[in-house]
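Excluded from the complex is one protein chain; the other protein chains are retained at their positions.
Then we have subunit A:
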Amino acid sequence: MRPTPPSCMRLLVPVKRCVDYTVKIRVNAQQTGIDTNVKHSMNPFDEIAVEEAVRLRERHKEKIENIKLVSIGPPKAAEIIRTGLAMGADEGVHVEVPETAPQPEPLGVAKALAALIKKEGKPIDMVIMGKQAIDGDNGMTGQMLAGLLGWGQATFASKVELLDGDKEVKVTREVDGGLEEIKVKLPAVITTDLRLKEPRYASLPNIMKAKKKKIEKVTPSDLGVDLTPLLETVKVTEPPKRVGGAKVENVDELVAKLKAAGVV
């Protein structure tokens, strides 16, 4: 009798280099975008995704063979991959985009990820990624990727459980009005919501160890993908400045002011 081999699941975690959450966003002088000469870090929702992948492996040691990170971005995106490797991933892929090129759009990113997954020698079983990037706030890439691959998707996940047999996952989703529990057949795309996991701190010794892990460099043309934007940003402006309020003495004055404003 041959022993059943442990299933060898492979996880892919796309991570994005975003403007850091502490930065005060400013519109650039040309009104075409935001000032990007500021501090950048890994998208917080992607940090949660990396943490979930690492914890899944801690819980199911024999089942998960490999956690691979991928980032599509300028040369500095490699630092973000290093942070993820320091958190516990095994290897990374950096799809390098020139520094001066415009930021890839969700559809472009999804196409690049799909091409990468199809190129992989061993099949990917699960893609875990953030629900949205805090600078772009599109929240589309995961869904588009699932569509392009023809895979199931479980978005806004606040809990992920691997079911017996490793062919399905049970995902609790955060939806309007509460939580929804669904079962998704693997392979699938899962996007993470805030309450899924608390990401760990990448300590200095782990960062040192991560320097030995491999990061493969590819270009979009290696994947056969064109990342030129299909959309043109016409204008970016700041929200109108808040006008100061005024104090009123009594109800009559309030009503008079509301009438003057045309609201009543």
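Heads up, the rule we're going with is that a residue touches a chain if its C-beta (ideal position, glycine included) is under 8 Å from a C-beta of that chain, and two chains touch if they have at least 3 such contacts; residues count from 1.
The rule is short, and it goes like this: contacts and distances are computed from a predicted model.
**Student:** Name the absent chain by its UniProt protein name; which of "Complex 1 LYR protein domain-containing protein", "GPI transamidase component PIG-T", "Transmembrane channel-like protein" or "Vacuolar protein sorting-associated protein 26C" is it?
**Tutor:** Per the UniProt record, the undisplayed chain of the complex is "Complex 1 LYR protein domain-containing protein".
**Student:** Which residue among A:31, A:138, A:203 or A:219 touches the omitted chain?
**Tutor:** Per the contact definition at the top, the residue touching the missing chain is A:203.
**Student:** Of the residues A:115, A:140 or A:194, I need the one that contacts the missing chain.
**Tutor:** A:194
**Student:** Under the stated touch rule, tell me which residues of subunit A contact the chain that is not displayed.
**Tutor:** On the subunit A side, contact with the omitted chain comes from 21-22, 44-45, 132, 134, 176, 194, 198-199, 201, 203-204.
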